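Only one protein chain is missing; all other protein chains are in place.
Let's turn to chain A:
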Amino acid sequence: MARTAVSGRLRWRVATLSEARWETSTARTLALDVPDWPGHLPGQHVDVRLTAEDGYSAQRSYSIASAWPHPDGKVELTVQRLDDGEVSPYLTDVVEPGEQVELRGPVGGWFVWRDKQPAPVLLIGGGSGVVPLMAMVRARATAGAKQPFRLIYSVRTPEDVLYADELHRRVRDDAGLDVHFVYTRKTPEGWSSPPKRIDVAALNTYGWPPDFQPDCYVCGPTTFVETAADILVALGHDPRRIRTERFGGTS
């Protein structure tokens, strides 16, 4: 496995919410002003710390959604509300522009895409696992990079698609970017197949063949990532070219 040197101590920074927008009815993008932000690679994450008035605090990790540099100098996180969550409902439903949270990062030197990597890229996202992959799609455009990108995005229903308008626009405008959706519960009107989970056929049809030696990034809930990564290996992809990021638990 390749090594990535990262240096410097990570300190907590005060981030001010500058703008928030709903992506779906349960996911909100927070654009944060973070003074002296050192920049980041797409795929990295941050730790967010919330502190209550009595000093109680809680921390969670969130993938960065935006590329760097960002046109307005912001760092964007897209947070999916977990109904039994402690931190995410605050970030989706409570915090307002002008208010502050603490943030530390960027963190992670493995699940990242660098615009100097020559290989074609296969992104496979399940649910909010698309967030760090979107950072890669955006970084490709920001860098003017030409590596062909394919995103396979598994999502419950059309209403749950994050960044729907932007993805639509990018497929039209970003040459060499393809996006294919897999709907697991409900398909859009006129969709050619019934709802289904990600499978060999989807990865075989819409991914890159293993001969192209793509760099693969798989992010989503644990069972999704296990399934997708196993299929890639079975199709003949080199396990060393498959990077994964899992969230959520298994029982």
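Convention: a contact is a pair of C-beta atoms (placed from the backbone, for glycine too) under 8 Å apart; a residue touches a chain by one contact, two chains touch by 3 or more; residues count from 1.
Operating definition for what follows: contacts and distances are computed from a predicted model.
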| item | value |
| --- | --- |
| Chain left out of the displayed complex - its UniProt protein name, from "YCII-related domain-containing protein", "ABC transporter permease", "Heme exporter protein C" or "DMSO/TMAO reductase YedYZ molybdopterin-dependent catalytic subunit" | "DMSO/TMAO reductase YedYZ molybdopterin-dependent catalytic subunit" |
| Option from A:A31, A:I64 or A:V101 whose C-beta touches the chain left out | A:V101 |
| Residue touching the undisplayed chain, where the options are A:E53, A:D165 or A:E189 | A:E53 |
| Sites on chain A contacted by the missing partner chain, in the whole complex | 1, 3-10, 12, 14, 49-53, 55-61, 86, 90, 94-95, 99-102, 104, 107-111, 222, 226, 229-230, 232-233, 239-240, 242-244, 246-251 |
